[in-house]
Each structure stands twice: as structure tokens, then as C-alpha cells.
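Note that this complex is displayed minus one protein chain, with the remaining chains in position.
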């Protein structure tokens, strides 16, 4: 399936995503899902997962969802906004992104990040992202 | 100077910031400045610095500026929005953050990220961030 | 039901909302719904509904959802972000807002605005909003 190949390639080729340990776990037309096993290096000064880790995961997963809707074209992040709802303290993060609107030149996607807390999986952050559709680099 | 000590501590204690190589280079009342030497691990699929690196740097530097204005209290990121203006391809990033409004319970700061490109230093991203003022953890 | 009374009062007392013609059509714990009959005065230079009308409707409806979750306290908008997906050209707008996270001092809500276009109801904008919980004024 071409969509999966296209989306997986933006994970395979992104050093920073591999370096952090963010792995794609599912993809389809208009959506993408990822996972991250949290380690000590991902934390901030209070011991929670750093906002930058959550933002990176949400941004790249939203980019994956956008890429699933851009056909033969590529996508690049123009801007995003992310809200943080509660500290992420669990051992595993899961992110699910979906396209809200796929235009010819702009694709908007949103992504939710869940943390596997003791009380079960909790929504810890939600992002909205605008991507530009560009020619393949 | 207490402001500097308080702000530096949120850099020293944040694993993810040290892991990425983001270093504080200046701080005062209402502002904070940081630097990052770009390496291969910071890149995304097109070879540019990943949006997540820029966002992490801008978020933490804005948090530093906010912390410089929170007195004996601590701060935590509630949300941020970041726009990306051009690909960052240079060897060095510099970030400058300043407080826009310091309230008793909420502090808003903005941060600009500059990349040392061949044509000189270029603005590559700008963030606006809302922090909550919290008791020391 | 107290929730409905509390939320309706922030519509009744808001001059600008009455002036624009935005009416509350439903409310419950964690959600709020509104409607607007579009007239010529709501339009921008291309003949579409102005972004400011969509933003006002989404902001106030999200504020209504937040107020439904703040108990005896009041709420005020700290910030919002809104994406516009397609021009709104229909005669009627509908907005649905829901709380994403209700904390003691901060409530985050999102709102979707739909336009009754010829091809049916279309999502024209989506907002994410951060409210501060404050004492009754």
C-alpha cells in the first residue's frame, strides 16, 4: 500500500525521530499512530516527560497523517499549537493523529498523546498542525 | 543573582535539554538566551533541523524567561504555538525569549529561534507560550 | 439545572454576542452549542463570513462549555487558536464546543464551527481555547 510506504519513509529518514525512539505503529488514509518507550533522557526538571518530547511526537505523527493525504507530494510543518493537560509520568506514550482538512496546498491535522499512567491511559497533550504541501525534495 | 540561579536550575535538572545539547547563554529579569550546536541526530527527513528540536529549544527558553519572572514560584508549560519560517540548515541555533506578560497565576512569553545560515543569522521559528505559575515541586 | 443557568447567563449578559445574533441552543456538563443566522454585516471582502465572526462564535461557545465545568467559579479566555478550513458561505452557522480538560485553575475546550452549505453541513473552522478559572466578578 503506497500510503504506508510514503508515511513510513518520513519516519525512517528522520534522524531525530529514530534518535528519540518514536516508532510508527499504524497508518492509513488520513491517520497515523506512533509509540514511545519513555526513558530517563526524555524527562524535564520535575521528572515528567518534557513538553518538547510530546510536541515532537505529536508534530511528527500529525505530519505522518498529513503525508498519508498528500498523494505524490510531500509535506512540511508550517506551524502547530499544542496544549498540555497533565504531567506524563508513565512508561509508554501513544500518539494518534488524523487529518481534519486536506487541501491542495495546505493540510491540517490534529494529534492526541496518551500516557500509560497507573490509573490507565490518559490524554496528556493535544496538537493542531498546519502543513504545506510541497514537491518531493 | 537569584534570577540566574533559579533559571539555570531548570536547565541543569532537565535531562532532555542536556541530552539535546541546549545550553543557557544568558538570563536576566524577563529574558533568557540559549544555544545549540546542531549535529546529525537533530535532523528530519529533508536534512533540516527537526521542528521538534526548534520547538523544544523555544519552549524551554521561554520557560526560562517565565521562570525569571516568577519569583519564588515555579512555572510549567500550559500550551504553546510555534511558526516555522524557513528550513534551519546552519551549524548553530540561537534562541532568545522574553516575557510578554507576567501575572500572578499565568506568565506569557515568546521566543525566537535563529539559525546561523551562510547568508548570516536568520529567524527560523517564533513561539508564543502560556505558562502556569505553580508551587515549587 | 444550574449548569444551564450559569452558561446561559454568559450569553445573556454579553452585548457583543447578542449584537452579532449568536444564540445558545444547547448546553450540558462539558459542552455547549450555538447558532447564528448569517446576514450581510457578517461578511468580509470576498463575501464569506469574516474570520472574526467564526472566532467570536467559537470562543464564546468554548467559554460556555468551560463555564459548564467550572462549578461556582467563573471563566475568562486566556488564549485561543483557530484554523479555517474553507469559506463559510451558507445562511446558518452551528457551533459545538466541548471541554478537553477541566482543572482547578485552567480549563481547555475545543469548538467546531459548521456552515450549512449547499452540499450539506461543512466543518469550516476549529478552535482550541485555554480559559482561566476566576472568582465571580
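Per-chain residue numbering starts at 1, and chain names A, B and C are given in the order in which the chains are listed.
Following the convention adopted for this analysis, contacts are C-beta pairs under 8 Å (C-beta built on N, C-alpha and C of every residue); 3 or more make two chains touch, one makes a residue touch a chain.
Given the structure is predicted, the values throughout are model-derived calculations rather than measurements.
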Relative to the complete complex, which of the depicted chains are touched by the chain excluded from display? A, B, C
Determine which one of C:17, C:32, C:97 or C:133 touches the chain that has been left out. C:17
Which parts of chain A face the unshown chain closely enough to count as touching? 78-79, 81, 105-106, 108, 130, 132
Touching residues of chain B against the unshown chain: what are they? 81, 83, 85-86, 100-101, 103, 108, 110, 123, 126, 128, 130
Residues of chain C touching the missing chain are 9-10, 13-17, 19-20, 40-46, 50-53, 55-57, 59-60, 76-84, 137
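The working rule: only the chains that are shown with their structure count from here on.
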Chain whose Cα centroid lies at the greatest distance from that of chain C: B
Chain B to chain C, mean C-alpha position gap in Å, rounds to 32
Indicate the whole-number Å distance between the mean C-alpha point of chain A and the mean C-alpha point of chain B. 21
I need the residues of chain A touching at least two other chains; which ones are they? 81, 83
